[in-house]
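Take this structure, written in structure tokens, and hold onto it; I'll ask about it next.
The excerpt is restricted to a subset of chains, each kept in its original location.
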Amino acid sequence: MDKTNVRLVEEIFRDAKFIHALGIELVGCGFGWCESKMAKSEGLQQQHGFVHAGALMTLADHTCGGAAASTMPEGKDVITVETKVSFLRPATDKQMICRATVLRSGRTLVFVEAEIVVERDGTTAVVAKASSTLAVIPRRPSTN
Amino acid sequence: MDKTNVRLVEEIFRDAKFIHALGIELVGCGFGWCESKMAKSEGLQQQHGFVHAGALMTLADHTCGGAAASTMPEGKDVITVETKVSFLRPATDKQMICRATVLRSGRTLVFVEAEIVVERDGTTAVVAKASSTLAVIPRRPSTN
């Protein structure tokens, strides 16, 4: 039986207004992983025309949240404790894909990592790599 | 003589469209520090109604960039290498203030930290703490 908490992952992407504002969309999820995408747009730019580090951190953080959520039993939810993101290359591409994977889902803490990749010249390039810790909390009703 | 690169700091806040989209504003700067603010709004919310971790990370990252930029000589600029943000408390307040301070501004790297504080019950509470590394790069013309 698949224990993936698909409903919680979908809610996390559906009910977070900031995620909509950035154009971030859920692509798919399974037990312990989540994939999302974000299209480049003018509103995401920093001063040099690249996608802002903050937009990439948001994409990584939220997708880590999705991956962690996929492992939660009924009545539980997750919240970010800390996230570190390394910026390997400037993000100048039309679309960014983020894949988050749970390293360990414990009773109180979930460790997740994510990478943000782009298609460039026919190959995949990693533009950012994230490492995140989340805390397991009781589920509360969504605001939406 | 004040060596603060005020012009670069102002440009960084003026020309980053993502920063405008989030309502982040420069409050002030000096040599090795930068202060900014962000007002709570619906568009910044995550699924529980709190300000999204990604919005807080953006505020911290950009203000760290401002602090680092304040120490740059003519012809130099900065770009984020990595940022870690710890989330100490949920951000539910009307306004967040971010203060970034340079720990060390070297020839090729700048180390900066930042805290995001809110006024709560008449006292100041820290909601997030960031630690960031930036690289010194040649200045290129702004896109705006």
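Before moving on, here are some points about what is shown:
In this document, chain identifiers A and B correspond to the written order of the chains, with residue numbering beginning at 1 in each.
Here, contacts are C-beta pairs under 8 Å (C-beta built on N, C-alpha and C of every residue); 3 or more make two chains touch, one makes a residue touch a chain.
What you see is a predicted model; the values in this text were computed from it and never measured.
In this structure file the full complex is assembled from 4 copies of one chain, 2 of which are shown.
Following the convention adopted for this analysis, only the chains that are shown with their structure count from here on.
Separating the CA-averaged centres of chain A and chain B is a span of 22 Å. Residue ranges of chain A in contact with chain B, taken from their complex: 11-12, 14-19, 21-22, 42-49, 52-55, 57-59, 61-62, 79-87, 90, 140, 142-144.
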